[in-house]
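Every protein chain except one is present and positioned as in the full complex.
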Amino acid sequence: MPTPTPADKFTFGLWTVGWQGRDPFGDATRPALDPVETVHRLAELGAHGVTFHDDDLIPFGSSDAERDAIVKRFRTALDATGLKVPMATTNLFTHPVFKDGAFTANDRDVRRYALRKTIRNIDLAAELGATTYVAWGGREGAEHGAAKDVRVALDRLKEAFDLLGEYVEEQGYDLRFAIEPKPNEPRGDILLPTVGHALAFIGSLERPERVGLNPEVGHEQMAGLNFAHGIAQALWHGKLFHIDLNGQSGIKYDQDLRFGAGDLRSAFWLVDLLESAGYDGPRHFDFKPPRTEDFEGVWASAAACMSNYLMLREKALAFRADPAVQEALRASRLDELARPTAGDGLAALLADRGAFEEFDVDAAAARGMAFEQLDQLAMEHLLGVR
Amino acid sequence: MPTPTPADKFTFGLWTVGWQGRDPFGDATRPALDPVETVHRLAELGAHGVTFHDDDLIPFGSSDAERDAIVKRFRTALDATGLKVPMATTNLFTHPVFKDGAFTANDRDVRRYALRKTIRNIDLAAELGATTYVAWGGREGAEHGAAKDVRVALDRLKEAFDLLGEYVEEQGYDLRFAIEPKPNEPRGDILLPTVGHALAFIGSLERPERVGLNPEVGHEQMAGLNFAHGIAQALWHGKLFHIDLNGQSGIKYDQDLRFGAGDLRSAFWLVDLLESAGYDGPRHFDFKPPRTEDFEGVWASAAACMSNYLMLREKALAFRADPAVQEALRASRLDELARPTAGDGLAALLADRGAFEEFDVDAAAARGMAFEQLDQLAMEHLLGVR
Amino acid sequence: MPTPTPADKFTFGLWTVGWQGRDPFGDATRPALDPVETVHRLAELGAHGVTFHDDDLIPFGSSDAERDAIVKRFRTALDATGLKVPMATTNLFTHPVFKDGAFTANDRDVRRYALRKTIRNIDLAAELGATTYVAWGGREGAEHGAAKDVRVALDRLKEAFDLLGEYVEEQGYDLRFAIEPKPNEPRGDILLPTVGHALAFIGSLERPERVGLNPEVGHEQMAGLNFAHGIAQALWHGKLFHIDLNGQSGIKYDQDLRFGAGDLRSAFWLVDLLESAGYDGPRHFDFKPPRTEDFEGVWASAAACMSNYLMLREKALAFRADPAVQEALRASRLDELARPTAGDGLAALLADRGAFEEFDVDAAAARGMAFEQLDQLAMEHLLGVR
Partner (left out) sequence: MPTPTPADKFTFGLWTVGWQGRDPFGDATRPALDPVETVHRLAELGAHGVTFHDDDLIPFGSSDAERDAIVKRFRTALDATGLKVPMATTNLFTHPVFKDGAFTANDRDVRRYALRKTIRNIDLAAELGATTYVAWGGREGAEHGAAKDVRVALDRLKEAFDLLGEYVEEQGYDLRFAIEPKPNEPRGDILLPTVGHALAFIGSLERPERVGLNPEVGHEQMAGLNFAHGIAQALWHGKLFHIDLNGQSGIKYDQDLRFGAGDLRSAFWLVDLLESAGYDGPRHFDFKPPRTEDFEGVWASAAACMSNYLMLREKALAFRADPAVQEALRASRLDELARPTAGDGLAALLADRGAFEEFDVDAAAARGMAFEQLDQLAMEHLLGVR
């Protein structure tokens, strides 16, 4: 079984292993975890880093003195273990003040408060060396048709990211934002529901180069979308700044299973893509150990996230290196897809009678694509029988 | 019951009322409709225009002489009725040659053929006065992880739209492209699966101003997305070039019900948005009269698409004009959402102790949003009891 | 606007209007409601009754003395208002002891505890005059393939219902059980996920006549199923013992919107069915006022559940009474569906050459069903324009 090391860049949110198991129908099944203990345990398991929402580390409403003490103690643990903080984020959803959103709450004072809360944690993120600041707008949405004017709300959302970008630039922080889309839950419909919507939104910002994505496996799958396809498009736009790895069993509530659980074949294609594309950011696990588990199960689950990634990576590399696969890719004409369609230019295409007037449509239609053979090779690599 | 007139800009695809009822498990239940008859019937019903895929009007493989005769006869019907052709599109999915896609088929010759087939119909579209050219890439997708390199396929898709844009510009056509997203069916996963993905893609083209969207009600609902929210974002980006109206009952196969059927409340909010936003393009129905129906049912169904739109428009206007609604919107603080969050600038926000240090979070959290009362007013308008 | 009266048999769970707004990502937005206040407010609004889980009324862990005092005070409120308690149920999901289920928990002692907790509340239910005891097995399920042997778990579930039936019979209570199916949430997959699975299960019990269903709108819609169809099958089996009315916007997390919100047309067909079928049990609202709302919104929301039902009832009755509808039903041959297919018996059918050898298949295939015209009449009734 492969063993993770910090070089694998595996990171975990404090809120993941620290999830106490409160769900819409049940109370906590586990006590709170001390963030310092988390740091030590993750380091022992081979993780590279840890991430947090402000309130994960510093309880909501702490005084400045309490806050300083907490940060100091946390830093000591980081220094002792070598664990990094590559990313941080803001909790803009737990407190009831955010019940109608944060950056797009109808109440202006709530929006201002949300911005200030975010800025405060951006300072801490920068101080701890984070280079990515994630923004999940889980409460930016609606359940009622007239209760949110979406175009106006997008104005407010743009205003927020433009202001935060201005702040980070003024401070000279080496920090980029990563928007995390989600289609629904906890709101009936959330703004920027998919990777695509967030990518489009970023193009409208004042500092688009400073803003990218933090897609999450389960969130796209909650809309029935192919996660690897979404990541491919994000990469194509140069916007995969960070990634949240977990598992989901189809279109239903947000499950946050450990990575590999849920749709295993999709996880294989994701790892294949990340490794092929040379993605070099953190492999961040945003999962929830099921509330049936005690702490032994929590740590087993965290370890399994990493070992599943490593096993899939080995298989993906072996798949790509297998001569039979390479031949199958040629049989499926992936090489032809890589050739420009009309490198000869528009005029030449229009003049090419072989392209249309004399094109043998039926002969072309009869060619098999050999996709099933190719896909079965992937299956055999995944199952470890090849 | 309101009666449609050409001023309402209702348009229908030839393939909608002309659908013969072939589905994955059954043969045609209706004979083919003559496009000329369709033009006359739609005109009688009060439609503004008609649209088509090349092969709807001119059977695949027709000679140039046959083609000319067909176009001439079709024009005569248009002239006789006053019906317009505001939009046309290409069939790049029925013939087996497109089984692996058109602009992103792995086979380069298929891609060249698809471009030429499209260009040929663009000429006809321009000739008939269309100003929008729709591109639905229904076969651009995959069922197998390795069979389509999505990043490379997006390169090919960009190449196609850049070439088509070049062609239209060279010809001096007054024609814009409208991409129609769909998450799946007939492919397992389709490229540009949602409004968001297509919006993002457009931003990467050589002539982004010439390309917008043609979103379809059912397609977004097949991904469980809020259609009115997606349209609002498309409008926000200035990209709602055209729209396909129909009905869908949740996440399942593509149903293409008549407009109003399926999610009625969503249809209400859509009409409310289109009318509030001053969308002035065609209200294009892309539906399929169920295969249980004969032609009487087909035309009843087409008429119902229009009358449902008109009834919802009346209700939406009455909703917005109702003083009780206006008061409810204020109670829900929609006016506050329209105020900039930090019109006073970043420095002022940072210096504002009332925004954070002295903000009474709990008092703010206790304020009710009054959304249920507002939503119930909309319900009463929709049900015609107010 | 129609006004509800106790004769309409509208009932509400204490946990509905009393929901404090805790969701997977957020804390309570409303304080707790005193059950006695709820009783008075519901009575004022025109409700017929109130229902509860044991822990809604009597906090988990209360002493017998506390319990008695609470029940006495509750009874006084019931007596003062005339509100009934037609149904009660057990909370077998909130406390962490039920994290792996109650009647099907792997731990035998948890199962025994769950049975005793249920029996205790059955006594109270009977004492308060309830005639239906609901069983929602929200935690009876799994997220892991090997963690629950479903066949064995069904043995345990059967054992539980057989025991409870034995108890109720021994006590001579006039009480029937109603199983409430749900496909998932809070478990990844729940046992007896739909109306169908629960109906089948009931057939295997020792006292099938004492057990029926309590289907919930949103639960079936979370599986994409047609709720009115499911209720029709439950009625067909004589098993609609109780019903949970609410709203849901498609396949996603459990939304518990007010009745009418979500899929409005489905709500119309449901009311049409309940009224046509002469269902005479409670119309029980199991909804959650959105956490954006304060108590004014809570009560507005509760009132809207009832008025939406009443408005839909008026429309359904008008629809059925409309001569144009009756003619459309005949045009769609609903009367023919009501005739036995082979009232003449098997031998006659086999001998009938007109049924097969001489049947004109193509002529029969050409007959239109006139469903669109019929459905549009329903739309016009629903929209209040007819």
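Letters A, B and C mark the chains in the order given here, with residues in each chain numbered from 1 onward.
Operating definition for what follows: a contact is a pair of C-beta atoms (placed from the backbone, for glycine too) under 8 Å apart; a residue touches a chain by one contact, two chains touch by 3 or more.
On a predicted model such as this, the values are computed, not experimentally measured, just so you know.
Among the displayed chains, contact with the absent chain in the complete complex occurs for A, B, C.
Among B:E185, B:E206, B:E275 or B:D322, the one in contact with the hidden chain is B:E185. Only one residue in the set C:H53, C:K84, C:K148 or C:R258 touches the chain that does not appear here, and it is C:K148.
Set against the missing chain, the residues B:G196, B:G260 or B:P290 yield one that touches it, B:P290. The chain not displayed touches subunit A at residues 1, 29, 221, 224, 250-252, 258, 260-265, 289-290, 292-297, 300-301, 304, 308, 311, 315, 365-373, 375-376, 379-380, 382-385.
Across the interface with the omitted chain, subunit B contributes residues 21-29, 93-96, 98-100, 138-139, 143-144, 147, 183-186, 188-189, 222, 249, 251-255, 257, 290-292. Panel shows subunit C; residues 95-97, 99-100, 103-113, 115-117, 119-120, 143-156, 159-160, 163, 166-167, 170, 183-184, 188-189, 191-201, 203-204, 222-226, 228-230, 232-233, 235-237, 251, 265, 268-269, 272, 277, 319, 325, 329, 332-334, 336-342, 346, 349-350, 352, 354-356, 359, 361-362, 364-367, 369, 371-372, 374-375, 378 of it touch the chain omitted from the view.
The working rule: only the chains that are shown with their structure count from here on.
Put simply, the C-alpha centre of subunit A and that of subunit B have 29 angstrom between them.
Mean C-alpha positions place subunit B and subunit C at a centre distance of 37 Å.
Each of the following residues of subunit A touches two or more other chains: 95-96, 99-100, 143-144, 147, 183-184, 188-189, 222, 251.
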